[in-house]
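Partial view: only certain chains, each at its native spot in the assembly.
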């Protein structure tokens, strides 16, 4: 699992099946390690200790669905047949040898193989004569609002589709069940529809993220109205930052889907286009929603800063009122604390009570003046 | 009715005709609930408890107009005839079965059917061979300036037009009366003109919103010049926020109308194009107006912040004047409050009156200096 906070900074791990020393683990941080390697070198590039690789082979046609775990390329090849769709789902990328075999057997460009192993790709779509190559990002969000992303690569042939991911979770369980369901329509359609179904699953997951973020924004808004504190500022900044990374992961998907719809490859049938259009619409909606969140968050920052400054102003006003009221009074009492021999007021009987009168009059006048000036 | 404030956050309600428990009502908030469903599942997606569905069937030709409530697809089918335009207006979306029947009978793509039931679409236009699909947003604004929006979907065939909305109000009453009016020209024109008339009605309603916002802005401006208070800041921020959502709802309409004008579908006749151009112009004007409002509101924010800071400055100046005048005087009276045995001034006869002279002289000098520095 790769934290979103690291998304902007590609990291590298060299996995030539060598045992990895702590020094190497440090070295993995340097994506630049790969400088000087011949292009197309099959090396896993990612931050995560890999899960043990697992390759699931699903074959289905209109009337049957079968799923099993395979470990060699031969099993995949032998499973292919007339009218049968084969979906090979690889979890964990600890399968350099397998990927090499796939590349060799199916004639995949070695740059594509290299990209399969590098989990720092941007979402992209590449059309080759025999196959399509698609890279997606899943986005999930934990309790502390830290967003994690994972790369899903799709290699789509005529009747064969490979998916590659690092993690193992239940993201595609619903899709498998739909395929396993004998009444479902999905089994009668080709790999292009399967590609759509996978992309749809990924984009639908963005809406879960959307819900979580909305809840977080609402919580912050309530706190903001109650009492703006410095920790809210930090939370707003954090959300803003996460949104930047989320947008970076989702926005290229728009171009990917446009390119797929306009692509003139024969691998995508015309009747699949409306489905891609539907995912495209959903993606636009997620992007729109993220944009509104950014606007909301910027609005909240403005409100926070303004309320901080408002409280500052109130505090200043209190200081001003206290100081301006007591400063002249203190001067006054200072006068009659002087020790001159000749101060006639000191000996008058009513001096002291009259002075008390001033002690009330002066603040009253000043407060009246402040009120007139609308400072209170 | 869906509040604009929720527009950015799509919510979902599962309406498989099941009774809904409070837990489910909570669950409806998760749009992501739909993850894993096969695409094209007909499920209502919206925030509102639905009004009971009502389906109005209007048929008209140049010489007659008829309106009645229907409840089955057969009534719609049997109403069609040579030279007759049929407008089926569905209010409330509690009509999953009806929509399924429409889809089945008229060959509507199941993704379109799905979109009909999901009220979180962006405004869009999709051209199919046999029909056009258009999604619009109405915008209304209540007394507290809270903006509500509602989705109106149009499904336009050759001589048949469906409209779908959630609410029941009098928005289309004027349009019905025009159709009912035997002298009106509208009856002689096709479903493309009817589509235009519906879009025109929706866009005209935006001008009502425009008027309300303008009044609100003017009210705030007057208050702002009178006395800037923290609550005005909140109101300005609120307006700014509403504008963000309004723009998001209206802006895509520009692309919708451009796409309709450029579409090469045979369903829109050439003579209808100027009408669409007219709605396009109105939409541009609304967007322009919203842009000016945004500029006005940003200007008001600047004025607010500047006037807050100006008042702060004035308060600071008063504090400075009071403090700088009285601080030296207080020091002076302190001196002659000391109890030294040998302080000759204490015993001079004119010390006290002379000191009073200083009490007037020092402030005068300081005030003059401040005035010269243009601080007063």
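Observations
Order as written gives the chain letters A and B; numbering starts at 1 within each chain.
By our rule, contacts are C-beta pairs under 8 Å (C-beta built on N, C-alpha and C of every residue); 3 or more make two chains touch, one makes a residue touch a chain.
Since the structure is predicted, the reported quantities are computational estimates derived from the model, not experimental observations.
Shown chains number 2; the total number of identical copies in the complete complex of this file is 5.
Keep in mind that, in the parts below, only the chains that are shown with their structure count from here on.
In the CA-based superposition of chain A onto chain B, the rotation angle is 70 degrees, rounded to steps of 5.
In this assembly, the C-alpha centroid of chain A lies 27 Å from the C-alpha centroid of chain B. Against chain A, in their complex, chain B makes its touches with residues 7-10, 29-32, 34-39, 109, 111, 120-122, 124, 126, 227, 230, 233-234, 237, 240-241, 244-245, 248, 301, 305, 308, 311-312, 314-316, 318-319, 322-323, 326-327, 329-330, 333-334, 336-339, 343, 345-349, 351-352, 355. For chain A in complex with chain B, the touching residues are 173-175, 177-178, 184-186, 196-197, 200-201, 204-205, 207-208, 210-211, 214, 274-275, 277-278, 281, 284-285, 288-289, 291-293, 295-296, 299, 302-303, 306-307, 309-310, 313, 316-317, 319-320, 323-324, 327-328, 330-331, 334-335, 337-343, 373-375.
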